[in-house]
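Selected chains only, in their assembly positions.
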Amino acid sequence: MDEIKRLIKLSREKKSSLHKKDFLLSWEQTHDELEQVLYLAEALKLMRAGNIDTRVFNNGLGISLFRDNSTRTRFSYASALNLLGLAQQDLDEGKSQIAHGETVRETANMIAFCAEAIGIRDDMYLGAGNAYMREVGAALDEGYQSGVLPQRPAIINLQCDIDHPTQAMADLAWLKEHFGSLDKLKGKKIAMTWAYSPSYGKPLSVPQGIVGLMTRFGMDVTLAHPEGYGLLPDVLDVAANNAHASGGSFRQVSSMEEAFKDADIVYPKSWAPWQIMQQRTELLRNHDLAGLKALEQTCLAENARHQNWHCSEEMMALTRNGSALYMHCLPADISGVSCEHGEVEASVFERYRIPTYKEASWKPLIIAAMILARKFANPADILAKRLEAAVPRICK
Amino acid sequence: MDEIKRLIKLSREKKSSLHKKDFLLSWEQTHDELEQVLYLAEALKLMRAGNIDTRVFNNGLGISLFRDNSTRTRFSYASALNLLGLAQQDLDEGKSQIAHGETVRETANMIAFCAEAIGIRDDMYLGAGNAYMREVGAALDEGYQSGVLPQRPAIINLQCDIDHPTQAMADLAWLKEHFGSLDKLKGKKIAMTWAYSPSYGKPLSVPQGIVGLMTRFGMDVTLAHPEGYGLLPDVLDVAANNAHASGGSFRQVSSMEEAFKDADIVYPKSWAPWQIMQQRTELLRNHDLAGLKALEQTCLAENARHQNWHCSEEMMALTRNGSALYMHCLPADISGVSCEHGEVEASVFERYRIPTYKEASWKPLIIAAMILARKFANPADILAKRLEAAVPRICK
């Protein structure tokens, strides 16, 4: 109870403009704004654990638009809406008339008359996903200002072509929980490394989100990948600047071994080179199935040359005391389990399986916190009221 | 606040039997019943704007059955349910066993044990959609009377083969808002005209709904379309009789220019001739894909002969002071935007874009009002109680 009050107080003390802007890229937010979201998420977690109803809305819709498959993000978003009292409504572009020449700005308004939040996952097209979210945002601003919409829904970036802010922030919340505080993250070595996977075309948003965010908190961030698997140059600049400003560091190395050496945290994950995503985007745009098939073959062949990028027990032994924290956004490609050769050795994954679940458990709370921070200038006061009212979530 | 009370009082004064019948065709309702729905919708709008929780149901389901694609109607219905506290549940005939020989009356009961509303869109089959809704209604009546169902759900016509009452009523609410009152609509000239579109097979329900409803309020309604694009004869009779009774007028002309001349309101929209819809219905019934393709070609070729039916700036210049209100149910076929040649010139649509959004914004409120009017003999008293309780929608 006192801890909840403390967290609410902390979130209140942060200077934040999140109620005036959508959280589309973590590096567009101030340090205070990031902390505000973390504290709100922690407060929500404890309130729910204490059987306190966290609904801020007695009615209202939360809309989801998934342009790529999703289980965990879909359920994390639905859970976040439910925590706040919003009813989930999915915009299925298959069932809708969007394909029939509707413009984005029209659709954005048509679905939003009662909407408090719109969660979007659009990570397939490099250069398009984040831009699409901003286009929707501009349409919502116009609709709200011109009196079409009685409220301006929060846009939640559920993964775009550039960043995966709900994932990265959930990862940060998990690190804060695991190590005890944000201060304790200072100087911690985190290795964000590429890992081999038999699949291809995995988005860049996770590794970019991690190096873009963790460099904000004084961590020593190492990015490692085989030659030709680089991230977007702009994001690399962001990471370097962040590290410089936060007193941390950001370096790139070309072997998993080097990255894992003395690491406190490892995040081995497969992704496709951005140049490949660039080509893929073009092929998808042109519905060039033959081209896509050919590209896939090339990439899989190229990937196959790097099967040694494998989070094995030997690799883990290189980390600090051989016991670095293993992280993954899930699902991981587990060697001998979900595929023959994958990102991680089965025994390593099994040892860290429950921790990765806990890592994931922060996502609904982070999303709910982002909605609160976007919808209200004083989200801390809103939660304080719920805490005071102390309506039981379960009437037992 | 006083305005809300005034609207509730007005809706209370209307003599209505809407709690005993489904709102399936606007011309089956009395003038008082139409006004009751309008006032309830306006009251709901102001209550929500005033952060007053409009939930009348603490639990209960609202079911949707879409037999044609839909974005805006789907979200309008979901929003209406949410305004009243009902949870939306979609009956997806693909996922269901309906195709496996289930009878309508059985399904209607099986889905309705906890249902307070069932919204149906069924506009593909001429002669079938509205009839289907009545069949469902009869099954629900039997289920309720025989003690199978603890309540009789309201059926909401979300567009049928004959009428589109939620659209037409939303259009009326918008006209009332735009011109200031129902009285001020008397004598206003509205042009419901066909317009060219590169697509075909668009339902007749919108133009029929408009001429069937606007003739109730003393408006001078002009229907215009190329030869061979007529509406259902019965509906034309309805419009003529309505106009006679309301002191308005109803006339048909054969050119867009003539219809637009001195018009206060224009509603240019494409539709397929009912004779064509008749043939199309047969072909759909027989799954005659070749026949459908051939019919489409014939129709598109016929349509192409009428590209001059285009809501251009020149056309708009013919209207009263060149500034008639442009209306559309959306999405519109916008020349140079959503198609090469369409229903409306881009500059015209852009000038009236926000007004068409406002027009659409009335639909969730109209649907919610229709549910209230169907479920309760005294919907005004129900809203008055919510107003008195004044539970905040957002706990801030």
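Note that the chains are named A and B in the order they appear, and that numbering of residues resets to 1 at the start of each chain.
One rule holds in what follows: a residue touches a chain if its C-beta (ideal position, glycine included) is under 8 Å from a C-beta of that chain, and two chains touch if they have at least 3 such contacts.
Predicted model, so just to flag it, every value in this text is computed and none were measured.
The total count of identical chains across the complete complex in this file is 3, with 2 shown in place.
Basically, only the chains that are shown with their structure count from here on.
Each chain gets one centre point, the mean of its Cα atoms, and the points for chain A and chain B are 41 Å apart. Across the interface of their complex, chain B is touched by residues 55-61, 63, 87, 89, 91, 95-98, 100-103, 106-107, 109-111, 113-114, 142-143, 146-150, 376, 381-382, 385-386, 389 of chain A. Residues 48-49, 53-55, 66, 69-72, 74-76, 78-79, 82-83, 85, 87-88, 199, 330-331, 333, 337-339, 353-354, 357-358, 360-361, 364, 391-396 of chain B are the ones touching chain A in the complex.
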